[in-house]
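A single protein chain has been omitted from the complex, and every remaining protein chain is retained in its original position.
When the chains are written out, they are named A, B and C in that same order, and each has its own residue count from 1.
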Amino acid sequence: MFILVTADPIDEASIRERIGTGRKDIGALVGFTGMVREISEGNTSPLELEHYPTMTEKMLTTIASEAIERFALIDAAIVHRVGVLEIGEEIVYVAAASRHRQSAFDGANFMMDYLKTRAPFWKKEGDGNWVEAKDADEDAFKKWER
Amino acid sequence: MFILVTADPIDEASIRERIGTGRKDIGALVGFTGMVREISEGNTSPLELEHYPTMTEKMLTTIASEAIERFALIDAAIVHRVGVLEIGEEIVYVAAASRHRQSAFDGANFMMDYLKTRAPFWKKEGDGNWVEAKDADEDAFKKWER
Amino acid sequence: MPSRPLSFWRTDMELRYFAWVRERIGKQSETYQGSALTIKELLDELETRGDGYQAALADRGILRVALDQNIAGGNQSIKGIREIAIFPPMTGG
Partner (left out) sequence: MPSRPLSFWRTDMELRYFAWVRERIGKQSETYQGSALTIKELLDELETRGDGYQAALADRGILRVALDQNIAGGNQSIKGIREIAIFPPMTGG
């Protein structure tokens, strides 16, 4: 398992190596990359990502562990950036490695829904407004309840 | 859109650049990597991938186009290897870029299910046996019928 | 138009075989100049050409056929088709 909260750009290739190297039973790896996108045209201001140190790492570890157990993953990674991010930059990368493709897809999807609603990050737009939580994200999380 | 059938290793980073560069509206990118795995322990023989040139490229183009239309993707890529592949090597990479995460997940998942059952590739094991098609793959494809 | 046999106008078709169909028949491709009008008729005719063909084509339920690179069903006409490919279910990805 690989968990990281960082102000630096995300090096997906090296994360892939960490969770896949030396394993011969991985048949499927799903990687999700979240990027800062231009929400309205011409809106070029950066995002600022705040987080709650130590709780963040703890939550991300919980999320990845639960994904591994629930979807029988071989390994998982979550990397989340903090600080100032320009449009087009990567915010988050999650990866799920599994024997089979559907569990890799489900594992990565689950980690993203969980992370969106439960990991202590907050986004502030360039104009000083805080991004509001979306009901759609909470609804997406609910699909994993059992 | 980026489609490639190749005997060479897959360069995911350069494919990512091709489908993402210069776009400010991509919020989510899902990449799926399929790898040759050791099915039974100690089985170290390689796989050989045969395909039907020209029909392959045509089907992969159809699959990516349908994913783009159906899930409102911004862009998509499919790269499939042919020839002799050792355990641990990548066979296939698909990528779906979208505004939102669920359509990126669905688009990549759809492309994999479609490709597994409809793209003209055949796998031969080191012992000379041809891999048999799985009912589970056909069932997975059916979930996208509408 | 005078009533001439269909085969008069027919151009040669290229048959292509893949995976174990190719291995059992023992060739990758060949030219077809017979009189079959549908996929089923074509497979029936090819099956009479020897043990390799029969081993390759006996299990119709599992075979896949592409007409000019489009997957097709057994009753489909092969009129005007230039390339017919016969192969087992795909196992890519």
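Convention: a residue touches a chain if its C-beta (ideal position, glycine included) is under 8 Å from a C-beta of that chain, and two chains touch if they have at least 3 such contacts.
This one's a predicted model, so the numbers in the text were calculated from it and none came from an experiment.
**Student:** Which chains here would be touched by the one that got left out?
**Tutor:** A
**Student:** Decide which residue listed in A:2, A:52 or A:144 touches the omitted chain of the complex.
**Tutor:** Counting the whole complex, the residue in contact with the absent chain is A:52.
**Student:** Tell me, which residues in chain A touch the chain that this view leaves out?
**Tutor:** 34, 49-52, 54-55, 58, 80, 91-92, 112, 115-124, 130-133
In this text, only the chains that are shown with their structure count from here on.
**Student:** Could you work out how far the Cα centre of chain B sits from that of chain C, in whole Å?
**Tutor:** For chain B versus chain C, the centre distance works out to 28 Å.
**Student:** Two-or-more-chain contact residues of chain A, please, as numbers and ranges.
**Tutor:** 101
**Student:** Provide the list of chain C residues touching at least two other chains, using ranges where the numbers run on.
**Tutor:** 93
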